[in-house]
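The complex appears here minus one protein chain, its other protein chains still in place.
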C-alpha cells in the first residue's frame, strides 16, 4: 500500500482524494495539506481514513511514511513544491502546468533527473476514455501511417478578462493541451507551427492582450500535418473532439453527454448537449492518471506523461503565440 | 451522518460499499457482514473506515448506531432478513428481487407497514442516467400524452441452463425489470398482458422448462400500449434501450459504450459495442439509488421505488409467464 | 425496348412516369391513360415521348405494341383492370392494394395463373434502399438465424375521419405494409397474430369505427417472433424503422432526412426531422420496383413481389383486425 500525501485540497485536490478512495488500488491517503481546513476537507479526510490533516505542506514532505505527493496547489507554487518534494525523496504527481516559464520548468527537470524519482504531470486528457481509445487505435496501426491529426477544443464559457493576464494567454492556457495531444496522438514531434488568433467572443479579452479564437497548423516531423481549433466559448457545451487520418482510414472521437436521450418533436430531433464542465467530462480521467502514476511507482515503469512532455507542450504553445503575434510560421528550431 | 450496515459483500455488496465511499454524502459505512471475510472485503472495510466487520449479520441489526441496512445477500434470504431488519428498527434497502413468491413479499409488505420505516427495492435501472432522462422527458410533458412504450432488453450472455430453475424463468428474472420500467416510464398501471416465448438461443434452456426469447404486449390502463422484447443473448453486448411515443413526439435512449470512438476503414464505419456487463453499464445507477435512499431517510421523503412496486412487477411477470404458457391474453384482474 | 402503358396519371402515376423517363433502362412509355388530361399530364407525355395520350384505358389494352401496363388508377378499379389487362395479354404492375377483399383478389390470382404473364404488386417499401439493405444483411446470414423482427411504422399525419370507412381500417391500410415486411425480412410465414388497437390520436377516427394506434405481436413459423407498432400520427415526421435480431447480432435501419445537418446551440444538439411525405421517402423505391418489373419481363424472372404476397398480407391484416376486435390471438389456420 503506497502512502499518499495530497498538497492542496481545492477543487482538483478534492477530485483526486475522492478518486483514490473509490478506485485506486494499493494507494492510501495518509495526509492532506490545505491552507484552510474547511468542513468539506475534514469530511473527506475522515472518509479517506487520512491520518494527517495539516495546514503545512512541509509536514507531509517530512513524514517518512509518505511515498508520494500529489501537488494540487496554485499554479505558481507547482515548481517550487515539486523541487522540495523531490529533495525530500517523494515521488511527485504535479497538476499542470508545472510552470508558465521555461526557467522554472528547467529547475524541475534538473531536480527530477538528480532524484531518480517518478515525476508525472497532470495532462489529464491523455487518460480520458475517448482520447485513449483514439490513441490506442492509432498505436495499434489500425489506420496505418498517420497523415493528419485534427483537434477541436472549445471551452463552454470564457474566463473573465481579469483572469487573462495570469493565464499565460490562450495558447499557453488552452492550446497547450491540444499541442500535447497532437504529439500523443501522432507519436511524432512537431517541426513547425503556424497560428492565427482572433478576438470574436469578448472584446475585453482583446483589450487584455489576448485572443479568444485560434487556429493552428502544425508540420510534424513524420511528414504528417495537424490542425487545431480553439475557442474560449462554445454555448452548446464543452467541445472536445479529435480525428486522426491515416493510410488505412480514420478514427474520430466525439463528446460525452449526460445521457443518450434523443427527443423527436415537431421542432426537430434533439440530443443532449455535451457535458458542460471539464471536471465532469474528465472525472474518470483524473482517477485514471493517478492509477497509472501508482502503477509506475509500484512496478518501476516510466510515468505515462513526464516533465519533458510538459516542457515540449509549453515550447509549442510559446511558438504558437509567437507565430500569431508575428504572422509567420515559427520553426521549433528557434527554441532548441 | 447516517450509519449504514451492509449485509452481504459479494459482487453487488462491494459495488455499494465503493459507491457510498466515493460519492454518497451523509452516509458512513459502519459495519459490513459477510459469511466469508476475504482480503478484498477487509481492504474495502479499511478504505471505508468501517468500525465493524462481522460474519453475523445480526450483529449489525443489534448495533444501535446503525440507522439503515443494505441487504445484498443471496436472493432467498432477502425477505427474511428484511423482516428481521425492520423489526430491529432499521431502514432497509433490499436488492431485487425481494422474493420470487407472493407470500414472502406479503410478509415484507406487512412488516414495512407495521414499522413506519423506509424500505427501498433495488430496481437499479430506474436510476440509470438514460432511463432517468427518458422518464424526466415524459414526466415533463415534452412528448404530450403517452401513446406507446417500447423496451428492448437483451442480456449479453445467457445463463447456464443449471441456473434456470432457481431463476424463476425469463419473465420473473429478466422481464420483471422491463415490466417495472413500463410502469415507471408510462406512469400508468397495466390492465392486461400478452406474452410469447421461444427457445432460440440455447436448447438446454428449453429443456430446463424456460424460454430464452420473449415478446410482450401490454395494454395500459391509460389506453396506451407497450411492447417489450427480451433475449438471453446479444452477442454485440448488453442491449438496453427504450422509446416512448406520445401526442407531441417521441423520446428514445440507446446504449452506453466504452468510448465515442468511430473507426472508418475500407471495412466500414465502426463504433464501439455497448458496455458488456450490467454492473459496468449500471454502476452509477447503483450509487444513485443509494443516494436517493439516504435522502429519503434524511428528509422523510417517500422512497423512489418501494415494496408495492416490487409486488406489482412480480405480478406482471407472473401474468406474462401464464400468458405465454396458456397462449392467451391475461387480465391483471385475475391476480387482484 | 419494352413498351409501357400507364393507366392513371394522378400522384402515383406521375411518379412512375418520371421514374421511367429518368432511369429505367429498356422501357419506353408508349401510352398514358387518364380520365382528365391536365396540362401537367400533357407535359409529362411530351417529355416522355409518349405516342398515345387517351382518356380510355382500354385504348392502351388494345394497343398491340404495348407489352405491359402500370395500373395507377383508384383502388376499387385495380382488380377489374388487372383482369382485363391480363386478358389482353399485357404484363401488369398494379399499385397496392390489389383489392381490400379476398374475392376480387382471387379473381386476379386466377387470371394471373391462366395467363402465364408477369403480375407485380406495388409493395414499394420492399424496394427502399434501407429495407433492401436490411433484407440483404439478413439473407446473407450476417446476423445468423432470425430471432426477432421489429417494425416501427408511423404516419406523419392522420387521414381525415371521412377517409376511414373506405380505407379498410388501420390494419388493412397501414399495417398491411408492415405485415408484408415481416414476411419479407424474416423469410418466414406467420402462424398466429395478436393485435391491440387504441384511439389516442383523433376521437373522430374512433367514432368512424377504427383505431389510430396499434401494436401487433406475430408468431412466425420459424419460431421467431415479430413486433409491429403503428400510429396514424408522428408529429416529428414519417417514421419508418425496422430491426432484425438473430443469433449472430442485429441489424437496424432508421429514417432518411433532408440533410445530415446537425445544429448545436444552447438549446441542444438538433438534427433534421425524417422526410415528411411518403412519396419523398420512397421516391427511389418507386423507380426501383418498376426497374425490377421490367427486368422480370425481359429475362423471364419471377416478379420480386407477386399476387400471392398481396393475398398473404391482406389475410394477415384481416387477422389483426379480428384479433384486436375479439381480444384474442388469431391463428392463421382460421383463414386457410
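Should a chain be cited, it is by its letter among A, B and C, assigned in written order, with residues numbered from 1 in that chain.
By definition in this document, a contact is a pair of C-beta atoms (placed from the backbone, for glycine too) under 8 Å apart; a residue touches a chain by one contact, two chains touch by 3 or more.
The shown structure was predicted, so the numbers you read here are calculated from the model rather than taken from an experiment.
**Q** Which one, A:30, A:78 or A:219, makes contact with the chain that was left out?
**A** In the full complex, the listed residue that touches the missing chain is A:219.
**Q** In the full complex, which of A:73, A:231 or A:314 touches the chain missing from this view?
**A** Going through A:73, A:231 or A:314 one by one, A:231 is the residue touching the chain not shown.
**Q** Using the touch definition up top, pick the residue from A:64, A:116, A:302 or A:327 that touches the left-out chain.
**A** Once the missing chain is taken into account, the touching residue is A:327.
**Q** Which residue from A:12, A:37, A:161 or A:248 sits in contact with the chain not drawn here?
**A** A:248
**Q** What does the interface between subunit C and the hidden chain look like in terms of residue numbers?
**A** 18-19, 21-23, 28, 46-47, 49, 129-130, 132-134, 137, 142-143, 248-256, 258-266, 272
**Q** Which subunit A residues touch the hidden chain?
**A** Touch with the absent chain occurs at residues 145, 147-148, 150, 152, 154, 194, 196, 198-201, 213-215, 217, 219, 223-227, 229, 231, 233-236, 239, 245, 247-250, 327-329.
**Q** Which residue numbers on subunit B touch the omitted chain?
**A** 235-237, 257, 264-274
The rule is simple: only the chains that are shown with their structure count from here on.
**Q** Same or different interface residues for subunit A and subunit B, judged by whether over half of the residue numbers are used by both?
**A** Counting which numbers both chains contribute, over half are shared, so the two copies meet through the same residues.
**Q** Work out per-chain C-alpha centres and flag the one nearest the whole-protein C-alpha centre.
**A** Chain closest to the assembly's C-alpha mean: B.
**Q** Determine the centre-to-centre distance between subunit A and subunit C, using the mean Cα coordinates as centres, and give it in whole Å.
**A** Roughly 57 Å, centre to centre.
**Q** Using mean C-alpha positions as chain centres, tell me how far subunit B is from subunit C in Å, no decimals.
**A** Once rounded, the distance between the two centres reads 42 Å.
**Q** What whole-number Å value describes the gap between the mean CA coordinates of subunit A and subunit B?
**A** Chain centres of subunit A and subunit B, defined by C-alpha means, are spaced 38 Å apart.
**Q** Give the residues of subunit C that touch two or more other chains, as numbers and ranges in rising order.
**A** In subunit C, 235-236 touch at least two other chains.
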